[in-house]
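The complex is shown incomplete by one protein chain, all other protein chains being positioned as in the whole.
Each chain carries a letter (A and B) given by its place in the written order, and its residues are counted from 1.
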Amino acid sequence: MKEYFRFLGRCFRVSFVGDWRYQLWMLVLTFVVLLGVNAYAKQFVHGLIETGMTDQVSWGLYIANFTYLVGMAAAAVMLVIPVYIYRKHELHDLVIFGELFAVAAIIMCLAFVNVDLGRPDRFMHIFWRFNFPRSMLTWDVVALGGYLLLNLHICGYLIYCSYRKRKPHFVFYIPFVFVAIGWAVSIHTVTAFLYVGLGGRPFWNSAIIAPRFLASAFAAGPAFIIITLQIIRRTTAYRITDEALALLRNIVTVALAINMFLLGCELFTEFYTHSAHMASTVYLFFGLRGYHALVPWIWTSIAMNLVAMVILFLPLARSLKYLNLACVLMIVGIWIEKGMGLIVPAFIPSPLGEMVEYKPTLNEILVCLGIWAFGLLLYTIFVRVTVPVLSGRLVSDQVETSGAHPARSGAS
Amino acid sequence: MSNDEHGRSGGSGSWAGFLIGPAFLVLVYWFLAGPDLAEIPHTKAVSVPASAISTAPRREILHDPPTILINGFKRQCMDCHSLFPPREETPKRLLQHKHVRLNHGINDRCRNCHDTENRNRLVLYGGKSIPYNNVVELCAKCHGPEYEDWLFGMHGKVLGYWDTSRGPARRLMCTECHNPHTPRIPAMSPIQPLPPPHTLRMGNPAEHETAEEEADPLRHALRVTEQILNQRKHPKQEVPD
Partner (left out) sequence: MSAANNPTGGGTGPEPVAPEVTRRGFLRGTLGAVGGVAALAAALSPLKDIDKEDYTLEKFLQKHYKEMTPEEMKKVLARIRKEVEREYKLSPHLRDVKPIDGVQFGYALNLGRCIGCRKCVYACVAENNQSRSPQIQYIRVLEMPRGSVDIERGNHHYDRPTVPDEDHYYMPIQCHQCANPPCVKVCPVEATWQEPDGVTVIDYDWCIGCRYCEAACPYWARRFNFTKPGFPRDEAKSENPCGLNPDMAYLSNRPRMRGVMEKCHFCLQRSREGRRPACLEVCPVGARKFGNLLDPDSEVARILAEKHVFVLKQEVGTLPRFFYYFDQEYPRDIPLSAFKTSATGPALPGTPMTGGEA
């Protein structure tokens, strides 16, 4: 136990150590986090009036980012599936990077939900009167909380074993890995059900939303991991093979194709039926009654996804440069699709047909950026600590010398 | 890029590290003295006068016997009408009571309701005298279905308690809403609506008017019918038979 806390302490100290690029990156992230904290403090005092949300559009950027990040978190275990089910051992260590990202993403999700609350001071009420299983939001709390714990356990256990130079005992992590795989599907499905179950919002009330969520997440998540792995490969000694990237590329290609197909299915149903329920879809894609704030966004998103798909299907994608381009296009394109494209238009027009558009305020954007920066900060630290542990440069001193001298605490 | 010791934080890093603290101080200055980027829309409260939301009936009913002001003096009907005996009634222009506009459908004779002998009262066909302050029975002689609805509170308005074991309820009389001479509500008194909603960040909805749905057969039929009826109401030219 004492050793474990020493491990945490060393991790903490290591996270401050790095070259100037690392320091600068962390400093910039810290600055953005602080800007976000400041913006949130204002919102905390004055209320959600600081955001662009209204009674008509009652969920905005916060919930959009939440939805997107749930997908990213779920997609991180896409890496797990080939490793443990198909025994692709070249990915074995990389799984940890995926799961660490899942941890960071879930923490960001929880932060986004929290900043969206009108009364965050009453958050504890959710434990005192938990409306389970009736409210899908309580399902989501269970799903996200459970997923966070699962991934913390798996990553923590594997990293700590590596630190102690012990071989991980499969009983302590293989069952959890398989639970996590199922759980990953569930977090995104439950989040989709959050919206799908609302009969009063025809834009969401479609069974295809959950599969669309999964498909888009399994495109954007691994795309993010592809880019992260390359950054790790460039900045550290950690060896990441091209085969690993190629496998991820295949996952991304298939997921993106399925995502586009499902989007097509949805659009056909809406536009060919031509019922009154397509008002939100019309608003999103073409504008309605003279309002068209979202139109440029969604077409940008579709263009980005299409270009990414074309690149991925061509042999071009074997070049990392083009693969990265496709990944960035996908990450941004799907972010728009999930956020501006899925959450906001369901509120426009309102259930009574009133057109009130949504425009996020600067304060709201700062809060979002702050949370993103916080998540990236966490993930950077995770990776910063994990890489030396996995490559055997940060090991328990008990492994080598029995009489380890207590670590001198540095400054800060 | 090489994977070996590339990013050693040597010389430049060590002095650059001293900038971290001051850099934070810039941020401190920004938070404390910088511009407040948060925007809170302050909308002016829309208030309406208390009279606009008064629950008082739209009309005041007359007493029994009714009084009217003539040259500043309260007079009862019979004060004058006992001097002027009733005449044979034909549709005619009123010489007195000029404010009265009779638009009561096919009921276009004064003495269908007014008692020619006792102007202080109204009268039923059978000769039953009806006071001005309780005309329901009189109206009911033609408006049976409305009367029945009114009895059960379905027509008209009831003020006060829905649970009459706890308190009184007051059912408004016909004439507390309807002008007996022009009883149709919209024709009687179109009123100014209270202000439209002005909610948070609503924008200006007037800039975006709803496009009419031209293809709707029902709307089309209504428009055509209306044109024809208007033409009949104000015939500019003979419509060929």
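Keep this in mind: a residue touches a chain if its C-beta (ideal position, glycine included) is under 8 Å from a C-beta of that chain, and two chains touch if they have at least 3 such contacts.
This is a predicted model, so every value here is computed, not measured.
Asker: If I consider the whole complex, including the chain that's not displayed, which of B:Lys141, B:His155 or B:His181 touches that chain?
Answerer: B:His155
Asker: Could you tell which one of A:Val28, A:Val179 or A:Leu198 touches the chain left off the display?
Answerer: Only one listed residue reaches the unshown chain, and that is A:Leu198.
Asker: Check the options A:Pro345, A:Pro360 or A:Pro388 and report the residue that touches the missing chain.
Answerer: Hidden-chain contact among the options goes to A:Pro388.
Asker: Please identify, in ascending order, the residues of chain A that touch the omitted chain?
Answerer: 10, 13-14, 16-19, 22-23, 30, 34-35, 37-38, 41-42, 44-49, 51, 53-56, 58-59, 113, 116-123, 125-126, 128-131, 134-138, 141, 194-195, 197-201, 235-238, 276, 279, 346-347, 349-354, 384, 387-388, 393-395, 397, 405, 407-408, 410-412
Asker: Can you list, in ascending order, the chain B residues touching the missing chain?
Answerer: For chain B, the residues touching the absent chain are 3-10, 13-14, 17-18, 20-25, 27-28, 31-32, 40-48, 50, 52-55, 58, 105, 149, 152-167, 172, 177, 184-187, 190-200, 205-206, 210, 212-213, 216, 218-219, 222, 229-230, 232-233.
Methods note: only the chains that are shown with their structure count from here on.
Asker: When the C-alpha atoms of chain A and chain B are each averaged to a single point, how far apart are the two points in Å?
Answerer: The computed centroid separation for chain A versus chain B comes out at 53 Å.
Asker: In their shared complex, at which residues does chain B touch chain A?
Answerer: Touch list, chain B to chain A: 1, 3-4, 6-9, 12-13, 16-17, 20, 23, 27, 31, 36-41, 199-203, 205, 207-211.
Asker: For the complex, give me every residue of chain A touching chain B.
Answerer: 18-23, 27, 31, 34-35, 38-39, 42-43, 46, 49-50, 52, 54-56, 233-237, 289-291, 354-357, 359, 361-363, 366
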